[in-house]
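One protein chain omitted, others in place.
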Amino acid sequence: MATQQTQLLARTLLTPAVALLFIWMIVPLALTIYFATLHYNLLDPGSESFVGLENFRYFLTDPAFLASLQNTLVLVGSVLAITIILGVPLALLLDQQVVGLSIVRLMVIAPFFVMPTVSALVWKNLLMHPVSGLFAWIAHLFGLPAIDWFNDAPLFSVILIISWQWLPFATLILLTALQSLDEEQKEAAEMDGASAISTFIYITLPHLARPITVVILIETIFLLTVFAEIFVTTGGGPGLQTTNIAFLIYSQALIQYDVGSASAGGLVAVVLANIVAFFLVRIVGRNLEA
Amino acid sequence: MGQITLQGVQKSFGPVHIIKGADLEIADGSFVVFVGPSGCGKTTLLRLIAGLEDVTGGAILIDGRNVVDVPPAKRGLSMVFQSYALYPHMSVRGNIAFGLKMAGIARDEINRKVEAAAATLNLTPYLERKPRELSGGQRQRVAIGRAIVREPKAFLFDEPLSNLDAALRVQMRLEVTRLQKQLGTTAIYVTHDQVEAMTMADKIVVLNGGKIEQYGSPLELYEKPANLFVAGFIGSPKMNFVTGELAKQQGATTIGVRPEHLKVERDGQGGWRGTVSVAEHLGSDTFLYVDAGPQGMLTARYIGELDLHPGDQVSLIPDPARIHRFDDSGKSIRA
Partner (left out) sequence: MARMVTTRNKVISTAAAWLVGFLIFFPILWMVLASFKTELEAFAIPPSFLFFHWTTENYVTVQERSDYFHHALNSIVIAGGSTLIAMLIAIPAAWSMAFSPTKRTKDVLLWMLSTKMMPPVGVLVPIYLIFRSVGLLDTRAGLIFILCLGNLPIVIWMLFTYFKEIPKDILEAARMDGATIGRELIYVLTPMAVPGLASTLLLNLILAWNEAFWTLNLSTLEAAPLTVFIASYSSPEGLFWAKLSAASTLAIAPILVLGWFSQRQLVRGLTFGAVK
């Protein structure tokens, strides 16, 4: 709703951003699709040839793919479960009257601001080292044998680190949502004779349904392509135990230099992410109208 | 000078016709109020005149010059917004001075004009404050100050008083009218409040569904409404409408009588008989809501106190000289 003159200007101002993002989206994706149909290895230059869907067949039937797909799903599912199951009570706790709340909030949020390589290395060495880590010492205090985290439970260890990074995110969003809950609604429920538990089940939880969905979708998009934490702790091992799809593609591209196969894998990752993105975009879009 | 003429002005948003052809002649120095129910197009019409929207068809003439292709700033009009639209990061002085600064006027002159405007509006002590430090009424005054300081050809007001409380609204109503008369600048004022329209306007434009229903002085609209819509919209409480046999006797489809033109008689014999269902005693006036059987619910206004209560029988006698008659299409029938 404006005059034609301002509309023309508006279109002009929008163009650079749209053009850049369009190129950014279309060119690499088109190249990925193109490479995915080639036999193309950087160690063997000049041997490029069209192989059709051979790379996809190779990538999808590779036992490493199934293992990494499973690892990816376990990792995403576990981190989601942990961050939400812990995030809801934590948000509820921070929504209470707490002395020094602003300081507690800062402590809770802090892990989110730590760069992934730092948090992975600090956990791996200072906390989880089987001999000199703090966890080993605590186990020793209780007379328990120390756990060799990255050998005995490598995937779980990675999950633990990533959950620590994402718990603040879930908590912060749920807390924001809780604070927007109308206090009078809770008071009305109280007047209606609802106990604290029924207030939580019938008023608070439905109010949290949407933010929880948003947390799930956004975390999923980032967790599907977790990379740095695996890169600096386990390097995908032992064996394939902590290799997820992102790491598998990385190792095929930049360690084995198999461009064709890595590209095929990349497209698989794009498809997976798009399934999630579809739902997220719909939620955000609906909100845009309101 | 500030003579504004609309010739067949139309506005559509896509397939929706908001303004369906408006013709209007606004004389220099007059105070014209656009009034109508929400969604009638009154604000859109004002924004078309301001240049904040493009017309779909027709012409807008300011002092004889067609301005439909002229950007808002060059039309020589100033506007007071419903939300006041003060610049939150500027002081009162900065807000009032902004338009002059944009026009490239020398600093000394800007200061002189701003201070003069502030003095007129009793804003001098607040010149260095930010809008958020002011009360609603003071913000309103700043918005008006911003409008008058540019000495425009006309002021455009978009429901400027609707965010104020009742007492302040009455006071600002007087101030705006007084200021406009003092400056002698043309003013177009949009409101949905017919009391504001009646008290402030030299002439009122009644809009409904994107069309001008009637254009005339307040008393003209009150005494000679052009149609059912205007008759029902102007006047409070609303005019009573009666259809059927009684109307037919008067040679009309509908007849209308204002509550203040119904004489109330306790247990009277003539007129329309009925039972009081609600009586509102204001001291100065008594409003009676009377169930008059075949004539439906009628409202009567009695000046002063009348000791009637729900259940009492009354007869209502219309003043024969004040009966409005309307034909099939709702148009007024003039004798």
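Residue numbering begins at 1 within each chain, and the chains themselves are lettered A and B in the order written.
Just so we're on the same page, a contact is a pair of C-beta atoms (placed from the backbone, for glycine too) under 8 Å apart; a residue touches a chain by one contact, two chains touch by 3 or more.
Quick caveat, the model's predicted, so the values are computed rather than measured.
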item: Residue of A:Gln70, A:Ser132 or A:Asn151 touching the missing chain in the full complex; value: A:Ser132
item: Touch criterion as defined above, residue of A:Leu53, A:Leu106, A:Ala188 or A:Leu205 at the omitted chain; value: A:Leu106
item: Those residues of subunit B which, in the complete complex, touch the missing chain; value: 50, 52, 71-74, 77-79, 81-89, 98-99, 102-103, 146, 150
item: Residues of subunit A (touch criterion as defined above) contacting the omitted chain; value: 2, 6-7, 9-11, 13-14, 16-18, 20-21, 24-25, 27-29, 31-32, 35, 90, 93-94, 96-101, 103-127, 131-132, 134, 136-137, 140, 164, 167-169, 172-173, 176-177, 180, 183, 187, 210-211, 214, 218, 221, 224-225, 227-228, 231-233, 245-246, 249-250, 253-254, 259, 262-263, 266-267, 269-270, 272-274, 276-277, 280-281, 283-285, 287-289
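We take it that only the chains that are shown with their structure count from here on.
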item: Centroid spacing, where centroids are CA-atom means, of subunit A and subunit B in whole angstrom; value: 58
